[in-house]
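As you look at this complex, bear in mind that one protein chain is not there, while each of the others sits in place.
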Amino acid sequence: MDGFGGTTLRINLATGEIKRTPTDPAFAREWMGARGFVSKLLYDEVPRDADPLGPDNIFIVAPGVMTGSFSPVGSKIGFGCISPATNGHADSSMGGHLGPELKYAGYDLIVLEKIAPEAQYLYIDNDTVELRSADKYWGMGSIDLEKRMKDDLGEDFQIATIGPAGENGIVFSCITHDFGRQAGRCGVGAVMGSKRIKAIAVRGTKSLPAHDLDAMTKLTCDIIERTKTHPNMAPWQKYGTAFFVGWSNERGCFPTKNFQKTYHEDWKKIDGERLVEECLVTHKACFGCWMNCGKYSRARIPGKPDTYVEGPEYETIALVGGSCAFTNIHHVAYANYLLDNLGMDTMSGGSTIAFAMECYQRGIITKDDLEGNELRWGNIDDFEHFLRMIAARRGIGDVFARGTKGAAESLGQDTIAFASQAKGMEFSGYDTRWYPAQLLSYCTSDIGAHHNRSWTITTDIELGRENYKGKAPVVVYLQHIRPLFDTWSCCRLFWGELDVTPEEHVETIRHLTGWDVTLDECFLVSEKIWNLNRAHYLERNGGPGRKHDVAPARHLSEPVPDGPAEGHTVGAENFEAMLDEYYAARGWDRDGNPTREVLDVLGIGFAADDLEKIGLLGKPLPGGIPKVRGQKLKPKAM
Amino acid sequence: MVLYLRSGGKLRDKLQPDVDHYTRRVEVESGQTIREILGVLGIDEGFVAFAFAEGKFRRLDYRPHEEEVVTLQPPVSGG
Partner (left out) sequence: MKIKVTKENCTGCKLCLQICTITHKHEINPKMAAITIDAHFPEPGTFEPRLCVQCGACAQACPVDAIHLEGDAYVIDEDECTNCEICVDACPIGVMFTHPDAPTPIKCDLCLKCTEVCNTSALTVVE
């Protein structure tokens, strides 16, 4: 089966039974991999009332069609489950080398069912697949464990681990690999931990079959040659994502003090230039990538040990650095290390601590809650102490282990108003009060707030930051194209940064697999996944859909106090109007429920039947659904 | 003075290159900052994350020298 390892594994952790079946070519063609596989399997297999951290959730490890191929750039692997943060579909991807290694071992998909009786790790060495005891590894930090397992098993194993946070069910726990690459979002690490799986270790030495290797090689070599001289290449290689800190501040969208402000006066002390000058150890790339955005760094803080970590990249600098108001890049890098090693997403983790810092600022939590400690803005010792309280679920740490939404529900006192989250997942590192399409993007996202689904800051600038009309179809378009890269399982940045076209990605897939696939078909696959995830979310959480697409009060009604975005806010009325436009652009009804017509067009009529049974199928639209859902933004002529 | 600006992505459409696929030759007053030059060209600085010249990051208040090749880096959501 060209382009694939050929085997699917299904493992019952309760009984230890390991089943291998040939990967179904029709399933692979229809869903393409990673995010697509996850979406369909979750929909089909997880009971709607299953506890995300209970035995009936499943945990999926899924590379995609491009993973491990010679292409721009098949480095990714997806993890999927029902999210403990959102109670909906979760897929979270990471780069590094694990996905390719798994394909070289011959596997396209691993489904872990039930819960292991004791701590275990999944050991895969080509055809050898075993569940092994992880007793001696339980409790270890993610990075420490990766090093330990490389010592135990061999450097040529690729290893993914969870930290203590994942073991303890912290809802924003991540999966770590390659000393600093994460599947960070949706709490996939917590679900892996709930299964008592501490790590996955893989070695693969087989070849990945390709339909037309010569054509794929020529195309990829041509793209490499062409992009070497692309204007963005050199700056990107040198600085990676951290360089957008200044821009984001000057645009008034840099989260500062838990999104109280959108401009950090001391951003020059924590930006990419500081990082590269003071902390950089080496540039670091994922498998097969020639633009190396990874910045491997060392934090040096008097009185603390030197720590090494890949990053911090933009999102971490924004949500740890800005939102917790740090003013020293070493402190941000050290915080990044702590979160990584304890096994928590730096984005939701940073945001949750920033949220706690605001609670402390307001006197909602006090020293008495913090074991006598404080929780001051920008204080690394306070940060570390509180972070460890969360990881161990000690005292009030247990409340914040549920993320900002869960913590706010427990704390009351209208703290939910300043929890910057959607559906239980914390915002990415962009404030939305001057960027309404970004707010719409967060609040309509299938996995909760995440820029990886739709990022519209420049779209908002292009179409006017005070305008609300006409943006929803662009959000829909972005929600189809951006997750498409997670479905193909390749890095989005070759498209975003280096002008490698989606058509070229599709051509690569054709050469790799022999499929007669087109970009239009891929867009429909992406839209199908989106709609299936929506149906699944409604089936698990009730309806109507609209009641879930809500924005935090801060972003609707609290004007930005100062900085470039001073005075701006979106306003509830404007937000609701954008939602109306969004639902219409998707072919959903005004309640935000998908219609049968759109689900039928996408070939998932079964989801319409399921929604109808529970009364959540959208009412038919008077004019029918739009022929094309989502619309590319055409750059304005100068 | 003469200056060469380079850009890719959507920013390339706005720059309207004329030398090669990515590069536009512009004549500007000596001592002008990148920000001022963007203003003259009618490019909103919101589309420029930073400038890159002689292998280094440059803020938009950087004043390029004669014949300098300056890359304008568009913002991209990252991480």
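Before moving on, here are some points about what is shown:
Each chain gets a letter, A and B, in the order it is written, and its residues are counted from 1.
The rule is simple: a contact is a pair of C-beta atoms (placed from the backbone, for glycine too) under 8 Å apart; a residue touches a chain by one contact, two chains touch by 3 or more.
What you see is a predicted model; the values in this text were computed from it and never measured.
In the whole complex the chain that is left out makes contact with A. Contact with the omitted chain, checked across A:Lys19, A:Lys136 or A:Lys228, is made by A:Lys228. For the options A:Lys269, A:Arg298, A:Arg546 or A:Arg590, the residue in contact with the chain missing from this view is A:Arg298. The residue touching the chain not shown here, chosen from A:Met94, A:Leu131, A:Ala210 or A:Leu616, is A:Ala210. On the side of chain A, touch with the chain left out of the figure occurs at residues 68-70, 97, 100, 104, 143, 146-147, 155-156, 178-179, 204-210, 213, 217, 221, 224, 228, 233, 237, 281-292, 294, 296, 298, 308-309.
Rule of thumb we're sticking to: only the chains that are shown with their structure count from here on.
Note for the complex: chain A touches chain B at residues 229-232, 234-236, 238-241, 243-244, 246-248, 251, 272-273, 293, 313-316, 347, 428-430, 451-452, 455, 457-458, 461, 493, 496-499, 635, 638. Taken together, the chain B residues at the contact with chain A in this complex read 6-10, 12-14, 16, 22, 42-44, 46-50, 52, 55, 57, 59, 71-79.
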